[in-house]
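Note that one protein chain of the assembly has been removed; the remaining protein chains are unaltered in position.
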Amino acid sequence: MLAIRFDLDTVGDFLFDPIILEALRETLYIALLAMVLGIALGVILAVMRVSRNPLVSGMAGLYVWFWRATPVVLQLLLMYFGLRQLIENDFFRDNWTRWRAAVITFGLNEAAYMAEIARAGILSVESGQMDAAKSLGMTNLQAMRRVILPQALRVIVPPTGNEFVAMLKNTSVAFAIGVVELLNAAKIQAARNFRVMELYTVAAFWYLVVVSAFSVLQAELERRLAVGERERPETLLSRAMAVLGGRRGI
Amino acid sequence: MNEGLVRCIDIHKRFGKLEVLRGINLEVGRGEVVVIIGPSGSGKTTLLRCINHLEVVDKGRIYVDGELMGYQEVNGHLKEDSEREVARKRASIGMVFQRFNLFPHLTALGNVIEAPIQVKKVPRKEADAMGRELLAKVGLADKLQAYPAQLSGGQQQRVAIARALAMQPKLMLFDEPTSALDPELVGEVLEAMRALALDGMTMIVVTHEMGFAREVAERIIFMDEGVIVEEGLSKELIANPQHQRTQTFLSKVL
Partner (left out) sequence: MSMRYLRFFIFPAFLLVAAAFIYAACDGDDGVPAFICSPPETGTAVEGVPELGDGVLQVGSDIAYPPLEFIIEGTETADGVDVDIARCLAEELGVSVEFLNTGFDGIEAALNTEEFDIVMSAMTITPERSAQIDFVPYLSVGVGILVEAGNPDGIQEVEDLCGLTVAVQLGTIQQDQLEDLNAGACADSNVNIVTFDTNPLAVEDLRTGGSDANFSDLPVAFLDAQQSGGELELVEPAPNPQPYGIGLRKASDALQASLEEAFQAIRDGGQYDDILARWELEFTALP
């Protein structure tokens, strides 16, 4: 029987430790930037995929195939070490830092998944909408921008939220190229003071906090997007606001 | 007689192995209201969709107001239209669909002014004023800010009509506009269409509403299995159908 050596004091010490908080900031930073890149590129790829031009849709298909088929860790190693090895140019090496490589690799990887999600969203909009838009004289692009994509968003947002949560956790593999974020900051400290469980508890705590806060935001976003629907989903936040509003007689 | 606003010459269209239009010739004059009737699968909807180039014909030509749909005649041969050209030509043809196809994320007014603003670059204020006027005309002045989900079927279809009219089309195509409506709502839509006809709009209407056909349309065209079986002045065709198939069909519908 192993004695339980969990030390709450250590957890308390590191919970708000600047190194941990700095690493948390790094995690959010990388995840957010990568998501922005991934969503933007993903929507473009999705529109390309539904195009009737075989060259356009084929190129997008190739992209998705490659970036989905290989593990992110491998992509990171190739994009950082691999490219730096191939390109011995000083300017490139000075600017292609591990953080930029991480953000861009995660972003490019995410784009492949977002492309599929966005494509599903676009296809979920009934064909009559495109008919109506076209019959009014809109071009394909105008129709996409003004009619199809806004409706597709309702279907796209929930899985995108999931992707962001997955991204937050995936950033930890960037350790392969030396990027320290929340999980690995905990790991590094644990390697020094051997308080493995305590440090990982600190990391788990912050992941929970961030993901929970994000879930509240996501639910609210979904509610706002349900504009024009008969049933708008009630969220924790909207219920809370209703109660508060009621008390003040608003 | 003036050259027709719409001229369909020997139209053929197939989907895969199925030939849906097998040599359609049709002419619709300016200001004329033409009703197309026929059993399902006869190609009526496909014909409408060919006229505004939502479908591309395999053979034949369609002229709307003198312009060849989908192509340009350059030095004697045909050059395919760019997407822009197609969109431009479509903009002067309005279409009303069986399932309304309103944009659910926009209000009634929003639906109506969307295309004028985006496609014709009409300034918002102007488009807004026009939109209000059109919606008032179809009897929905009090529903400007309503979303489609908050409107009845009949109201939605009237918004759809106003939306199509906002582009000031020369021609209006109606694809079974009342088929998806509850019976008590059909009347308000037909009324709006009648007002439009009286205003002098050129209309091609696919419908089963024989009352409307008799009262409002000048001509009725009966289609079956991809060909025009019979056409004639509406009151006459209804009273005295010449062909066997027309008689059979009318007996079921009337």
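Each chain carries a letter (A and B) given by its place in the written order, and its residues are counted from 1.
Just so it is clear, a contact is a pair of C-beta atoms (placed from the backbone, for glycine too) under 8 Å apart; a residue touches a chain by one contact, two chains touch by 3 or more.
Values in this document were obtained by computation on a predicted structure and should not be read as measured data.
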Displayed partners of the chain not shown (whole complex): A
Omitted-chain contact residue, chosen from A:191, A:216 or A:240: A:191
Of A:104, A:176 or A:211, the residue in touch with the unshown chain: A:176
Absent chain, residues of subunit A that touch it: 2, 80-81, 84-85, 93, 97-98, 175-178, 180, 184, 187-188, 190-194, 196
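The criterion applied here is as follows: only the chains that are shown with their structure count from here on.
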Centre distance in Å when subunit A and subunit B are each reduced to the mean of their C-alpha atoms: 45
Complex contact set, residues of subunit A against subunit B: 128-129, 131-140, 142, 146-147, 150-151, 227-230
Subunit B - residues contacting subunit A, complex: 52, 54, 83-84, 87-88, 90-95, 97, 99, 101-107, 114-115, 118-120, 147-150, 160, 163-164, 167
